[in-house]
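All protein chains of the complex are present and in place, except for one that has been dropped.
As written, the chain order gives the labels A and B, with residue 1 at the start of each chain.
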Amino acid sequence: MTPGPLTLLLAIPLAGAAAAAAMDAREERRLRAIGLVAMLLTFLLAAWVWLRFAPGVAGLQFEERAPWVPAVGMTYHLGVDGLSVSLTALVAFLFPIALGASAGQIHDRVKPFVVTLLLLETGLLGTFLAQDLVLFYVFWEAMLVPMYFLIALWGGPGRMRAAIKFFLYTMAGSVLMLLAIIAVYLNAARLPGGSTFDLPVLLTHPLGVTGSTETLLFLAFAVAFAIKMPVWPLHTWLPDAYAACPPVVTVLLAGLMAKAGAYGLLRFCLPLFPDASRAFGPLLSGLAVVGILYGGAIAWTQRDMRRLLAYGSMSHMGFILLGIFALDATAVQGSLIQMINHGISTGALFVLAGLLLDRTGRARTDEYGGIASLVPAFSAVTLIVVMSSLALPATNGFIGEFLILLGTFETRPAAAVIATLGVVVAVAYLLAFVGRVFHGPVREDLRGLADLTPRERALVVPLVLVIFWTGLYPQPLLDRSAATVNALLNRVAGTTAVQPQASRGGPPRAVTPGSPPAGASPTAFAAGQGGTPRKGR
Amino acid sequence: MSVPAPLYLSLSAVLFTLGTVGVLVRRSALIVFMSVELMLNAVNLSLVTFARLRGGVDGQVVVFFVLVVAAAEVVIGLAIIVNIFRTRDTVDVDDVDLLRG
Partner (left out) sequence: MTYAVWIPLLPLLGWVANGVAGGRWGRRGVAVVACGTVVAAFAVGLAVLASLSSLPAGARHVEVDLYRWMAAGPITVPLRLLVDPLSAVMVLVVTGVGALIHIYSVGYMADDDAFARYFAYLNLFTASMLTLVLAGNLVVMFIGWEGVGLCSYLLIAFWFTRPAAAAAGVKAFIVTRLGDVGFLLGIFLAFGVWGTADFGVMTRDAAAHLPLGGAAATALCLLLFLGACGKSAQLPLYMWLPDAMEGPTPVSALIHAATMVTAGVFMIVRMHAVYLRAPLAMDVVAVTGAVTAIFAAASALVEPDLKRVLAYSTISQLGYMFLAVGVGAWGAGIFHLTSHAFFKALLFLAAGSVMHALGGTTDMRRMGGLARSLPWTAATFGAGALALAGIPPFVGFFSKDQILSAGFRHHDVILWIIGLAAAGLTAVYIVRAFVLTFLTAAPGVMRTPGNGDAGGHGAPHEAPPIMGIPTLVLAVLTLVGGALGVSFVHPGVLARFLLPAVTEGGPAPAGSEAGAGEGVLVSVSVAVALAGILAGWLIYRTGTLRGRSDAVRALLSRQFYVEDFFNTLVTTPGRGLAWAFDLFDRDGVDGAVMAIGRMIGRGGGWLRRVQSGYLRQYAAILLIGVIVLLAYWVSR
């Protein structure tokens, strides 16, 4: 097998890490340059893959497959489809920005920092590219370890405690997932081609797990992913970790690793355990709604801006979860686009918070005041990002939340109604943040605060451009995910007799009734969607 | 002429028991150490016996592994004991509880 673009995508950061590791630790400038070059190359390649990706195809593209441990059915299988292609690009997009923003934060141990960052990038990319359960698990764990060190070595006060908490939490989930992976493998022994860890092959036939076994396996996977997202009530590692991290690491933690959890739900839980997904849909939607309001309300009370943004991020992740388990094409598409948006917006918020912290060293919002008149450019950018976070139309956040809520309204109206209140809560805490930090009387001890430097402008301008681009013209993103999402939802909607992959893919209306045909009584709508997957059981 | 297998096995059992008792009742680290060696060689003896009974060489191969490991163990173990003696002037195992949890 000749290595294709996806293998190259994994290899570039790895090679960068090796190159950085071989360098003299005192040459900090060159170390950063090497890291940046590797990340930019990765980004270019990821952008190329994204552009060359053919929309309208449900299956995997750029597939690479080689035997890995044939004796036990492990394959080295990479591929991108509608679920992962944009996320892959997002990973490659955020890493150079994070490295650039680290210049003011990471002053010691630059060499291990650059190396760890590049290893983390490989792990994250692999997580989104792997199509083999064991390969996925390897990458999943491989991103955990660098993250542990990033928190533990470069964090602020309380970093050890936060790092250990983070590690134990995620490990607890990972172990469950490993058990479930093995169980799936053993269950698949009845497959015609013998047992395998290769996901697309597994999906060609019904897994044959039913009832409580399916429930247990589903839960084992779901808990692992839910911890990573995080889903209420498995979230308490998050505020500690986000607050203890250096802000640039939080950019990656909140912007990317959380997405790995949501992605896992879509990639593994839904197709492998369709019945359980439908059965647990209402429960998970409920947890999502709780998370939205609960996270938002707590964010409102926080005085430490990192904790405020942390709870806010959790609240926004609730929308993503809600969209996934609405099991509606519109909502799932919305969730996918919201994953990108959340990465951009929350990432940008933490980048900006980091720039502010570098300048003043103050984390508490009440130690600021009126800085909008001191740093106008910084404030304008922050305002744009805040507006994107609270889903103002024409910014990216609106597209995601609108599609999620619209789709959810079709299948789970009650959850959608309560979740919509979340947009008010978001205004409350985000404007409270803006009000305390940027508005109000100018604090004299902040006079002389420096505005964005050209280098910092170069970091935030791409983020702002993506915010408006996605808000005004999201169709390229939506087109790329449409076919895959439809195929996935048809699979979930079908009963246990799952069609082989070849015949999958159909009109979205097979999943959701969408708009009733002309002349239909609107009361049918008000009475709840008959024939939805939820009722179908 | 050949000695019947049960005799070898009996000898092995006796040696193993001697070693075990030695480990349990002696307090000198050196003697404990020698008792461990005794146990290892008792096992070696039974391995060889069984290998011969079955007509294969697997057991004899394993014996080599055991010998190698035992040799390595002697090197490290003696080094530890010497160090303990240097620092504490004793090799009584009841006086040494550095690994208490």
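Details
Basically, contacts are C-beta pairs under 8 Å (C-beta built on N, C-alpha and C of every residue); 3 or more make two chains touch, one makes a residue touch a chain.
Please read all numbers here as calculations on a predicted model, not as lab measurements.
From the set A:S102, A:T196, A:S313 or A:T330, the residue in touch with the chain omitted from the display is A:T330, counting the whole complex. When you scan A:G16, A:P146, A:P274 or A:G407 for touch with the missing chain, the hit is A:G407. Set against the missing chain, the residues A:V424, A:A450 or A:L465 yield one that touches it, A:V424.
The omitted chain makes contact with just one of the residues A:G156, A:P206 or A:G370: A:G370.
Interface with the hidden chain, as seen from subunit B, comprises residues 20, 23-25, 27, 29, 32, 93-94, 96-101. The chain not shown here touches subunit A at positions 168-169, 232-233, 235-236, 239, 294, 297-298, 300-302, 328-334, 337, 370, 372-373, 376, 380, 387, 392-394, 398-399, 402-403, 405-407, 409-410, 416-417, 420-421, 423-424, 427-428, 431-432, 435, 438-442, 472-475, 478, 482, 485, 508-509, 511-512, 514-516, 518-523, 525-526.
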